[in-house]
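With one protein chain withheld, the remaining protein chains of the complex are depicted in position.
Per-chain residue numbering starts at 1, and chain names A, B and C are given in the order in which the chains are listed.
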């Protein structure tokens, strides 16, 4: 479990500059975030099925080197913080062949219910709460 | 009311061939379809709010000339048929400057409820049913 | 080598119907097409590097069952025909878990150069021409 997933950039994701369109990096981040939840043992679908939604509050990306079509990349997601009603993720995109960093970014999300009202993560079911609490403790140790 | 809407192709919609990615034409068709419902006096949002969904059963596009970034186009949508539980649309994409045809296509849709079960359009509310019946009569005259 | 590739549908690819947006199936087809060229030993990037482009002339999809976020699918691409200046592909999308067919489709493509002028595939380099000729012979046996 390391929060990393391989992505093969698609032709549909390129633009006429001949590289991956910058807006598509946020879909790559989301793929890595989905994978991270999977690895933590609590899939994003399961979260939504329980009525918890994680809308993005802020998204950011710094672009270092262009990503090309069909040039495999690794996208790594990490939890950066967990607060009462918020969670943050950091991302790094590497070229697969040589691990060169191509981009970094972050997204912050709220915990809300289906009516988009904030929920404190203490209200989550035991299993998910336990997972989040463990991560939180790990983060606080640094 | 002629079912036509102007679209200004976006940079994000181009691909590394230097033209609009072929898959994006289906979003253009959908913009024209949304506009057509608007013109008919019954918006797509209103339809969904009443619990009717129109999932695509088949989609087709014939590509004649490439569409370039920022080269304005006109997308025309027309209803091709209305059946008990199905509706069809035809589309034509023109270059705005000279009305040259750049692509044509069609989509067929089912009438279903939120559980994706087919609904006969006779079950729709009077207003929407009347609109559809009038179009249907016009189509049958040809 | 069977022309199949696994795809994990992304959250960004869903729409408010709660399923994968129909226009995105054409990106899935393209991923399978890219993979097929890879398997044939001649990547799409290599083709473009040699100045050959394969613009879509016609695209079609029949939708049978909705695809859900994070519900893994298999997309299979096959070459349906090779003609002097055209090539066709058929696609089938299966749910990974039970191999149920969720959609089928096709795309037809021209062989053109960077100025979008048709090229006969006989003009391609020996390696690529040989690959295409072998497939063509196989197709003609049926």
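We adopt the following convention: a residue touches a chain if its C-beta (ideal position, glycine included) is under 8 Å from a C-beta of that chain, and two chains touch if they have at least 3 such contacts.
Quick caveat: nothing in here was measured; it's all calculated off a predicted structure.
A.B. asks: By the document's own contact criterion, which visible chains does the hidden chain reach in the full complex?
C.D. replies: Across all of the complex, the chain we cannot see touches A, B, C.
A.B. asks: Going by the contact rule already stated, which one of A:2, A:60, A:83 or A:125 would touch the omitted chain in the full complex?
C.D. replies: A:60
A.B. asks: Among C:21, C:63, C:91 or C:128, exactly one should touch the missing chain; which is it?
C.D. replies: In the full complex, the listed residue that touches the missing chain is C:21.
A.B. asks: Spell out, residue by residue, where the missing chain touches chain A.
C.D. replies: These residues of chain A touch the chain that is not shown: 16-17, 19, 22-24, 26-27, 30, 48, 53, 55-63, 66, 116.
A.B. asks: In terms of residues, what is the contact footprint of the unshown chain on chain C?
C.D. replies: The missing chain touches chain C at positions 11-12, 14-19, 21, 23, 69.
A.B. asks: Contacts of chain B with the missing chain: which residues?
C.D. replies: 8, 10-12, 26-27, 30-31, 34, 43-45, 69-70
The working rule: only the chains that are shown with their structure count from here on.
A.B. asks: Ranked by contacting C-beta pairs, which pair of chains comes out on top?
C.D. replies: Most contacting pair of chains: B-C.
A.B. asks: Mind checking the centre-to-centre distance between chain A and chain C? Centres are C-alpha means, answer in whole Å.
C.D. replies: Averaging C-alpha atoms per chain gives centres 29 Å apart.
A.B. asks: What whole-number Å value describes the gap between the mean CA coordinates of chain B and chain C?
C.D. replies: Once rounded, the distance between the two centres reads 25 Å.
A.B. asks: In whole angstrom, what separates the CA-based centres of chain A and chain B?
C.D. replies: Between these chains, centre-to-centre, one finds 34 Å.
A.B. asks: Residues of chain C that touch two or more other chains: which are they?
C.D. replies: Residues 26-27, 30 of chain C touch two or more partner chains.
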